[in-house]
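One chain of protein is taken out of this complex; the other chains stay put.
Up next, subunit A:
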Amino acid sequence: MNAIEVHDLVKRFGTKTVVDHVSMTVARGEISGFLGPNGSGKTTTIRVMCGLLTPDEGEGTVLGYDIRTQSPSIKREVGYMTQRFSFYEDLSIEENLTFVARLYELDPVAGIVRDTLEDLGLSSRRNQLAGTLSGGWKQRLALAACIMHKPKLLLLDEPTAGVDPKARREFWDEIHHRASDGLTVLVSTHYMDEAERCHRIHYISYGKLLASGTVADVVSDAGLTTMVLTGGDITAAARKLAKADGVDQVAPFGLKLHIVGRDREKLEAAVKAVAAETGSEWHQDQTSLEDVFIQFMGQSTDNMA
């Protein structure tokens, strides 16, 4: 049985449809990435999954519990880390964890809190007020609080926003370590490198799920061709290519130019022609996940317009 199985979820706020017939599955023990631009409905979907919001349409199960009727059971076995820091800033790290441990009726409270502090390297700051912690420490506290009760599923909503690269790396190592023990994780993110650390990814835009699968699947399903242009007058080449037929994206990367298009032949023709004019070299390269996402974002804004 899958950890998450939802079908045709719809959530509206007023006349705005924030989640639009989203279906997705997350297998047990899997780390799933949830991607999409700001305001695409990631947070709302996660809130529906953990019972904080009731869907207007659709149904589903989380850990085998119905999301409409069994949210108390879901809450007990799911760890949810909110996007915004949502622990008590006027309580110390230890007091926050003790509060959470008591709410989950963990036994013995003091022992479990001490182990968790130890486990996540929070012991040295146990008496510091949460409000005075830096972003990385706040994130570590939030993670500690949502894994303390040994949940079977972790829902993490942009956990690494505003966290430095080192803390991010440590955070992901921690996540992978937990997943190898059988924990299922659904994590929303904006970072490509984080997406690539997931077993599978789901891309959502304007409430619609556009792609699901492994990173390789999503890239190949997108059916994009990427060309790289080097040397010559690449500034002029970029200007010309942006207007050329068959070119969807033109993006400079240092001294290189990435050109992406859906139609391989048209793209090659355009690149060839421009390269000849500007005296540049060109070759085909692997399409990256980022290329795919930028393509998605361009398409969905088109749909909205």
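In this text, contacts are C-beta pairs under 8 Å (C-beta built on N, C-alpha and C of every residue); 3 or more make two chains touch, one makes a residue touch a chain; residues count from 1.
In this text, contacts and distances are computed from a predicted model.
As stated in its UniProt record, the chain not included in the shown complex is "ABC-2 type transport system permease protein", which appears among "Spore germination protein", "ABC-2 type transport system permease protein", "ATP synthase gamma chain" or "histidine kinase". When the full complex is taken into account, the listed residue touching the unshown chain is A:E89, out of A:E89, A:E265 or A:E281.
Looking at A:C50, A:V163 or A:V215, the residue that reaches the missing chain in the full complex is A:C50.
Screening A:R102, A:H177 or A:R239 for touch with the missing chain picks out A:R102. In the full complex, subunit A makes contact with the omitted chain through residues 47, 50-54, 72, 75-76, 78, 80, 82, 84-91, 95, 98-100, 102-105.
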